[in-house]
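Could you have a look at this structure, given as structure tokens, before my questions?
Only a single protein chain was left out; the remaining protein chains are all shown in position.
And now, chain A:
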């Protein structure tokens, strides 16, 4: 009658692997805030301005991708029972290459120097090739894929497409080849990155973390079964129809249709998420939940802007609504990631401490629980700083000179508080670990 744990603790990476990704992310957020503070209105003057491109990539690669890579390396053995091959080496290398590549890319945008761009392409290309390879192997090996694994597979494929298009655009920037329609390709890059890689992973991971951490019912089976695959098909059709439209005479509405379907799919996902949150069994508001609500509100606002025609008809414009769309989508994605960090980091720390305690049989040490590792009041404070930064960013596309510096200041404050909160957990973890390893008093 004895069952065997389907998760071997030895399969999971040491806590230092995900933590290095999670602790590095706020540094890039801080750099983005400093860029806004120093660059002022120039950053929001145009979506094509060098500081705007640098800022976008500091946030998408430095914060979002940094956290998402760390989370996937950690979660795969837990949710899929499939460890990432040589996770200490591969995770360490991916982290290091991102640490080099992201600042190099931001530097390349700011200086226009081809050497910086070549260095960034080399480092980021190596980082993501390695990441896609090792995570792809782990996902491939899963024999009974859960719905979360399905979402992860779709997200990884979307990441690959995003990177290929990004590499193509970057090659064009350094003069390696010509890019015929940079507007079209930039739109593809942006949407595959945010609606594909970020969005599909969010959906897949939500199936797992929302019921677990917010004590909600499960997502409906039909949604878990079809959403991620359907989303990926929509993005693929949009790419193919968008490219074909130039060569074959397609009706003007047709290429945008899959994007509309995807938008409706996301709207449905957020409505279902709100209904699940309304039915959660423990009705106590926590900081992570506040980030979820903010993320959903911003994403729905982005969808309404899209539905109102603020995106496609104005796509050639460099300011105004396309920039606002960027603020809403990035603000939403950062909010979800921030909220998940507040659950994942304390939980991981507690779990690893529990594991060490049982291994060392040192039961005299009382382990801090998640709320003691990170008190809600500190996380709440950071949430309100982030909320203020979002409110300052919303009018920035229309009045860049007036609010950009204030927005930069609030972004800096928000990421400094996030860093300090995560460091607080790490310090408490290390202190407790040291007490566990101390000789047991006889």
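Rule of thumb we're sticking to: contacts are C-beta pairs under 8 Å (C-beta built on N, C-alpha and C of every residue); 3 or more make two chains touch, one makes a residue touch a chain; residues count from 1.
Criterion: contacts and distances are computed from a predicted model.
Undergrad: Leaving aside the chains you can see, what is the UniProt protein name of the one that's missing? Options: "ABC transporter ATP-binding protein", "Glycosyltransferase", "Clp protease ClpB" or "1-acyl-sn-glycerol-3-phosphate acyltransferase".
TA: Protein name of the absent chain (UniProt record): "Clp protease ClpB".
Undergrad: For the chain not shown, which residue from A:88, A:164, A:183 or A:215 touches it across the whole complex?
TA: A:215
Undergrad: From the list A:247, A:281 or A:377, pick the residue that touches the absent chain.
TA: Selected residue, touching the omitted chain: A:281.
Undergrad: Touching the absent chain in the whole complex: find that residue among A:114, A:133, A:304 or A:358.
TA: A:358
Undergrad: Give the residue, chosen from A:347, A:378 or A:391, that touches the chain omitted from the document.
TA: In the complete complex, the chain left out is touched by residue A:347.
Undergrad: Even though one chain is hidden, which residues of chain A still touch it in the full complex?
TA: These residues touch the chain not displayed: 1-9, 78, 211-215, 281-282, 343, 347, 350-351, 354-355, 358-359, 363, 369-370.
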